[in-house]
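Here's the structure, in structure tokens; my notes come after.
Excluded from the complex is one protein chain; the other protein chains are retained at their positions.
Order of writing sets the labels: A, B and C. Residues in every chain begin at 1.
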């Protein structure tokens, strides 16, 4: 049996290799949602309440707090992107095995760590290392998410037998785009820290605006072949 | 096909426009519940344990802590109102698409941020800016919730085909009431900070007492046309 | 129609009054579980890591930390008791309305607040006010839980039509026992703070050991009339 996966011919593999793992991703999803919800909410602890009010009231602190607030909102958006990506990926991943649980835990390690680099960049936004730590954590989160998709779709291991090869490729490309920009941002930080920060902002904007994957979901569902969570 | 939506005639729209999005809001609800549960519980961290006991024991700190406690309880109630509103709204929203996920994330951004303005108002309750930041975050949360309802019900995009137009209007009005009062509270803070605080308290009271929406739910359910979560 | 509720004759009430509320307590349970999980885990933040090591190493801090640890474990157990009580209660509560949502939020207000009085008693364990604040928060949590049961079972409003009146009474008594002891502990604190603390410990022990309710559950289930979550 030969299958066309994203343009390259896959050599035949026996039926019993397909569909490994056990079904029921419920608790993995619940655990992941919990970690995301906590990490995204703990970000706020990085915005420390000022210890004392300066002359002129709290307003005098605005120049200090506005960039902190911007870093907070961008990180919230970026974590939101990863949550949406994880959510969409698990519409198609139907089963799990130990390896997937651990790839998921690897992804969550970087998600759960985000309050630290975010607090770092909020407080020391002009230090290159803060930008590099921030970008690297996001980069590693993105690569872990790509590993999840690669592992789950390899020979349709944990997805539906007839999952559209075009969709598999499309998700690969879409998931890899963000880490690529984060890598670029890290490199850019050696030239200009401000430019690196703009790149993080661009990722947030680029992923939040509508894109073809939505249309695919809708079309699939309307054609009666789509899958719900 | 013409439909009466809240009194105004909606121009005909083709069937395939109806029912967009994919069903299964489970993980969005779980993620939202998680963020709410964490934000509402993190509020308590704003009530810092005193670093030292004054002469006369902890009781001497009561005048300092009672207003802090009041701010804590009112914020808990206001976040509770938003949770109940979100919960009730998603009794009717049956599907989701990427836009809804992001409108929901926008709403959660403001919900998750609440521990910060709450700690601010707990600590600097007499600073006008603290009141404005507190009121604005709540205002933006309320407007985001309204956006969710507007997006989901526009041409019955993500709700049931036959959802009662009166219910749609009723929810719009009810959801918009709170942000309106928060706007009023912000304006009032320029005259009297104490009066502004009373308005926040009023919102908590007004939303917690019973209201016609409950009767609607019950009546619908008894008539066999109601929808459960 | 006359029903015997816990020995007293209930006057007849029309059928349509029964079974108010909408079914589907799922999100209320998820939100509650989230608040419990966070409150019970945030307790650990009250055990602050020492800022510096004294001469003789960390071991020299044991006399300071052992009572803190004891307070932590007892509070964990007491919150665990409330979670188990809430969980068992919602085996029988089948529907909800706005009032129940808010009684539940009231209960969660006190549950979510617990890290504060716990940190207070951990740090100022010999201050009477710390004991009173701790006991009062638990007392109010217990009374809220009783209110939930009273509201839900009144004329079988939100429970099964044929729910055993003996069970209703049994749960009332069991739920009210703890607040009674907390009230006693508060009163005792005016005589002896140590004795008051022993009472908190007693509650933890008394509720964790097996009791007749378990047998009831099992018997019901084996007889095929029991209800699962």
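Everything below uses one rule, namely that a residue touches a chain if its C-beta (ideal position, glycine included) is under 8 Å from a C-beta of that chain, and two chains touch if they have at least 3 such contacts.
Note that the structure is predicted; figures quoted are calculated from it, not measured.
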Hidden-chain contact residue, picked from the options C:70, C:91 or C:201: C:91
On chain C, residues whose C-beta touches the chain left out of the figure: 29-30, 33-34, 36-38, 40-45, 47, 49, 53, 57-59, 72-73, 76-77, 80, 83-84, 87, 90-91, 208, 210-211, 213-214, 217-218, 221-222, 226, 228-229
In chain A, positions touching the absent partner: 16, 20-24, 26-28, 30-31, 33-35, 37-39, 42, 45-46, 97-99, 101-102, 105, 108-109, 112-113, 115-116, 119-120, 123-124, 127-130
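Assume only the chains that are shown with their structure count from here on.
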Same-site or different-site touching of chain B by its copy chain C, using the half cut: different
Cα superposition angle of chain A on its copy chain B, in degrees to the nearest 5: 90
Rounded Å distance between chain A and chain C, as computed from the means of their C-alpha atoms: 38
Whole-Å separation of chain centres (CA-atom averages), chain B against chain C: 27
Residues within chain A bordering two or more other chains: 34, 37-38
